[in-house]
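Could you have a look at this structure, given as structure tokens, before my questions?
With one protein chain held back, the other chains of the complex are shown just where they sit.
Think of it as A, B and C in the order they're written, each chain with its own count starting at 1.
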Amino acid sequence: MKLFKIRGGVHPDDRKKLSANKAIEPMPMPKLLRIPLQQHIGAPAEPVVRKGDKVLKGQLLADSKSVISAAVHAPTSGQIMAIGNYMAPHPSGLPIRTITLKPDHDDRWIELPAEVDPFTLTLDEIVKRVADAGIVGMGGATFPSAVKLGLRKRYELHTLVLNGAECEPYLTCDDRLMREQADDILDGIRIMMHALQVEQALIAIENNKPEALAAMREASSGFNKIKVINVPTRYPMGSEKHLVQTLTGKETPARALTADIGIVVHNVATAHAVHDAVRFGRPLISRVVTVSGGAIQQPRNLHVLIGTPVQDLLDYCGGFLEQPSHILSGGPMMGHPIPDTKVPVIKGFNGVIALTAKETAIRPPMPCIRCANCVTACPCGLVPLEMAARARNGDLQGAVDLGLMDCIACGSCAYVCPAHVPLVQYFNYAKGELTLRQRAEHKQAETKRLAEQRAVRIEHQKKAKREAMMRRRQEAARKKAAAQTTETEV
Amino acid sequence: MKITVPIIGGPYTHETSSINRLMLWVMLALLPVTAYGLYLFGWPAIFLFTVTVLTAIIAEALSLWIARRPIKPFLLDGSAVLTGWLLALTLPPWAPWWVGVVGSLLAIVIGKQVFGGLGQNLFNPAMVARVALLISFPLQLTTFVAPHPLFAAGSPGFMDSLHVTFGHAAQLDGISSATLLGHIRTQLSQGIDLSKALLNQPSLTQLLWGNTAGSMGETSALLILAGGLLLLARRIISWRIPVAMLATVAVLATIMHMLDPLRYPDAAYHLLSGSLMLGAFFIATDLVTSPVTGKGQLLYAVGCGLLIYVIRSWSGFPEGVAFAVLLMNALTPLIDYYIKPRVYGRTHRGEPIQYADEATSKKS
Amino acid sequence: MTEYLLLLLGTALVNNVVLVKFLGLCPFMGVSNKVDSALGMGLATTFVLTLAAVASWLLEFYVLQPLNLGFLRILTFILVIAAVVQFTEMAVKKVSPALYQVLGIFLPLITTNCAVLGVALLNVQQHHGFVESVLYGFGSAVGFTLVLLIFSGLRERLALSDVPKAFAGAPIGFIVAGLLSLAFMGFSGLVTS
Partner (left out) sequence: MLAAITSLTILGIALGYLLGLASRYLKVEGNPLQAEIEELLPGSQCGQCGYPGCTAAADAIANSQAEITICPPGGLALVEKLASKLGVSIDLSSVEDKAPMVAFVNEALCIGCTKCFKQCPTDALAGGPKQIHTVISDACTGCEKCVDICPTECVAMRPVPITLQDWHWPKPDAVVVTQVSVV
């Protein structure tokens, strides 16, 4: 198949060798599981259990109450110890609503529905099963998958793209999953194709994963609507819009979805979760996590229950070789630092990476020398240096005019910057600040309305008072007049 | 084990590049032509070069100190050395010491530090100094000597050279020699056409090797080319600026030469003489003051080439590289303002792309 | 034809009103913060300058000279310029209220832009014919607009850089203008008129 070129991009050293040959292994049961109620984009889930309840593995803990949200289930059987706030697996380390579960080590499943043939289900039933299983995009974006599977209703779709690019350095969880469970992934793909009613599926795998490619080719050999495609290794190939461009040559219009050009993209790990959920009714309660990085004693790929503390993963991998300079969730390009190793693993964690200072090669920032390496590297055709200069000088609107909102924060610009300017942080700052301002504006509109209401009310009150006064006066006058008449009569 | 890690924004991996490294590569690329220039023009050139570079470093340190900025990281980035170095290469090799000192002060203080230092300057600092010197001290800046290689017979020794650089400049009259461009300009203004003016002048091979009168580091086209190719290979500069700039000059020169061969020298003379080569590979390519987009760089380079040819051929100055670069530096912000890459998913005008069949993909 | 082209080029570049003759520095420093407003100011000034050159030439040739009223030259020229500026102001306000806001006080101040009066007087002084006067006025205006545009681009960059406090604002503006003037000296001798 003919592939198309994307603009820019970088070639970071992939360092996948550290963990690529380690088979996925299960983790021992942790002592406590902490399950945040918001592990996805959208509204937090609402708890349906209470403190002290005994729950079974796979039992619903918190339900999604709005359109864009995802349910949360018990990763194992045990007792609810608390429903409260706990440090979020987020750079800020701010608290998040979290259910604490003490495993009883029986690991007893809740009664699951009998296995069904997904192709006998109605399309809506499939989407409902995916929603009930609390599946979110497992490549890290954590967008509720059921919403994406329901796009058929609003868009004319023709292609499902499976993202197995895994372009982030270090990460090998999708690679291992494709190698070891190709048939299950393929089943998930077929279910998703059915749910979306698309004509074809393209599985895109970067050419630095020949084993995964072979495994998926073999698994898909019987299905002529499913093609496995070898895409070039180039960061950010795994970006949804750029992957679609590589495969079809079509750019997704700005501020639109890939569905606008008839394509839906899902991660391969999501396909695996869909297989589990639709065929067996098993909710999403665990995932594969790569633990890697130069500071890790024994890099591994682990099958981890949602809610397991990161510290347990590190301990299981033998701890640190040397003091890491950064500990991240996700890959080094787009991952985020974790505030503490006690935070739990959530649905979107594809890796826990501990990097040494030498590996990161981060230096103190110098002033921008306008070398334009960032302009060449930007896959979105932006001018990062100008945007950052405006963000730095507080001219956020100027940054937006230059395309800030088209930035996907892939980090290619900052990766190549010889001055080590923290470009991505400038953009994230500017975007966050703008969102805050929007919210403030919203509040302002609201308070304006309140102030106007109040003005009207006070006006009413005054009027009422005036009228009352007037009435009283008239009353008094009448009485007086009446009294006078009686007097004269006398 | 409890460790604390800094929470800073990503990405958390980086290319092994830095500003120091960039500057070091540029210096490395300049090394052959500099060494050759110093050899060719002997001790006076070595003195002038040393004085110029040293002044640049001292001026940078002083400016940073006055501005209360950290001195060490900015001195070590190598940009001040490079500025002084480039300035020295464009000076007449036997110019008096104070030319180098004043030039470096102009370059570092007026050309760079008043703008806020590294990366903030709007004009190429070395060219600011070069133009200011040319206009302020036309005599010293246009007095060139024929090559006097180090240790060759007839070349001044160490002590004599001290006198050349640090003594009175007037003594140069006896041995001064015009550059090719200067010579052509003088002859043409006296009504002598090129067929006679080019007699007894350096041949093209001589210009290629650089064994002629000229500025310290501008004579050898070949060595400059070698350095430029190194920078291209290291991807420190893009091919666009040098290629477009040289091509523009070559095309213009060829056209004009065909129209009037007795008045306009052909492309080879233009390419190999003066500071065009140095300008194309080392000066116009200055990262800070050139446009950031590919198209913008092409436009900038074509503008440079055009201005160089116009100034060389018709203005009051025989050489126009410094002026042309300054003028195009001034236009760079405008070029960057109007020429931007197309944003992903948008048309050139910035509107979201609309596909003709989009109506079919969205259900109403 | 070549002669006229050279005159145009000469007035726009070689004898640039701002950088070589140092006329019209007030709007040059005042309305050059943004590229868009500089372009607007440039166009407005182009309009005024060309029209003023035409009007003043007509006045000089048909009124002042026949009636021997040379001593009224500056007075009448300013009167004409003021009227043209008034007209321009009204036109801009009607056509582009945003630009009107942006140019603000500098729009009526085109009246006192010495470039306008300077060009009108130079036309008389250099005994330009009608076509030459128009071209001289237009060329000067183009030069003014060009330099204003360039300078606004440079100042947009300056606004984003770490200019030391002592130099921020007008000082660095004048330094840049000086360097720009230096660069324009490269054109000297280009067109010998």
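Please note the rule applied: contacts are C-beta pairs under 8 Å (C-beta built on N, C-alpha and C of every residue); 3 or more make two chains touch, one makes a residue touch a chain.
Computed from a prediction, not measured in an experiment: that's the story for all the values here.
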item	value
Sole contact to the chain not displayed, among A:66, A:197, A:397 or A:474	A:397
Chain not shown: contacting residue from B:21, B:69, B:234 or B:342	B:69
Touch criterion as defined above, residue of C:29, C:43, C:79 or C:114 at the omitted chain	C:79
Where the missing chain touches chain A, by residue	38, 88, 90-92, 94-96, 323, 325, 357, 364-368, 391-397, 419, 421-422, 425-426, 428-429, 431-433, 435-437, 439-441, 443-444, 446-448, 450-455
Where the missing chain touches chain C, by residue	33-34, 37, 59, 63, 67-69, 72, 75-76, 79-80, 83, 86-87, 90-91, 93-94, 97-98, 101-102, 104, 159, 162
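The rule is simple: only the chains that are shown with their structure count from here on.
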item	value
Centre-of-Cα separation between chain C and chain A, whole angstrom	57
Chain centre separation in whole Å, for chain B relative to chain A (CA means)	50
Centre-to-centre distance between chain C and chain B (centres being mean Cα positions), rounded to whole Å	33
Multi-partner residues of chain B (at least 2 other chains)	116-117, 119-120, 336
Sequence positions of chain C contacting 2 or more other chains	162
Residues of chain C that touch chain A when the two form their complex	159-160, 162
Sites on chain C touched by chain B in the complex	35, 149-150, 153-154, 156-158, 161-164, 167, 172, 175-176, 179-180, 182-190
Partner chain C, residues of chain A touching it in the complex	367, 389-390, 392-393, 395
